[in-house]
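Let's look at subunit A:
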Amino acid sequence: MEQIADYAIAFLLVIAGIFGLVGSYGLLKLPETMMRLHAPTKASSLGVGGVLLASMAYTWVYEGRLSWHELLITIFIFLTAPITAKFIAKAHLHRSQIEDELPPTGVGTGWATFEPAHETIEPASGMVRGPGSE
Partner candidate 1 sequence: MLRRLFPHPYLTLLLIVTWMLLVNGTKLGSLVMAIILGTVIPLLTAPYWPNRPRLRNLPAIIGYVLVVLYDIVKSNFIVARIVLFMPKADIQPAWVTVPLDLQTPEAITVLAGTITMTPGTLTADMSSCGRALLVHCLHAPDPAAVRDEIKARYEARLKRIFE
Partner candidate 2 sequence: MELLVASAIGTMTACGIYLILRRTTFPVIVGLAMLSYAVNVFIFASGRLALAMPPIYDPATKGYTDPLTQALVLTAIVISFGMTAVIVMMALGAFLEHGSDRIDTDDDAPEDGA
């Protein structure tokens, strides 16, 4: 039993390590920013996920208690990774201004990064209250 658990944990660790490495290697190797973005977003996430799983398993097997903390972290990372990725992507799009390389939205408007949002905006006067304005 222990043995199997050991193998499982070791396997998880090795996989995790590899993916972690891949993520950062991709960051170096891939030629374009957009492509580079793929690597860490996915691989690194999985890598750290693997480590966290391994840790859970480890504490379960060797300390007899089930530690849910790692799970929490994993979830958090997986929730936030896409957002981070999207923001960096947008920053890249904005900085490199490659609007014309992009496909049309097909719904009439342009891509959000290159257009002010379509909504009624009004100046701030009197809008703010609370401690900000006394």
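On the choice of candidates, all candidates are chains of the complex that A comes from, given by their letters.
Here is the rule we use: contacts are C-beta pairs under 8 Å (C-beta built on N, C-alpha and C of every residue); 3 or more make two chains touch, one makes a residue touch a chain; residues count from 1.
Just so it is clear, the model here is predicted, and its values are computed rather than measured.
The candidate touching subunit A in this complex, chosen from 1 or 2, is 1. Here subunit A touches candidate 1 in the complex through residues 18-19, 22, 25-26, 29-32, 34-35, 37-39, 41-43, 45-46, 65, 67-69, 71-72, 78-79, 81-83, 85-86, 89-90, 93, 101-113, 115-118, going by the rule given at the top.
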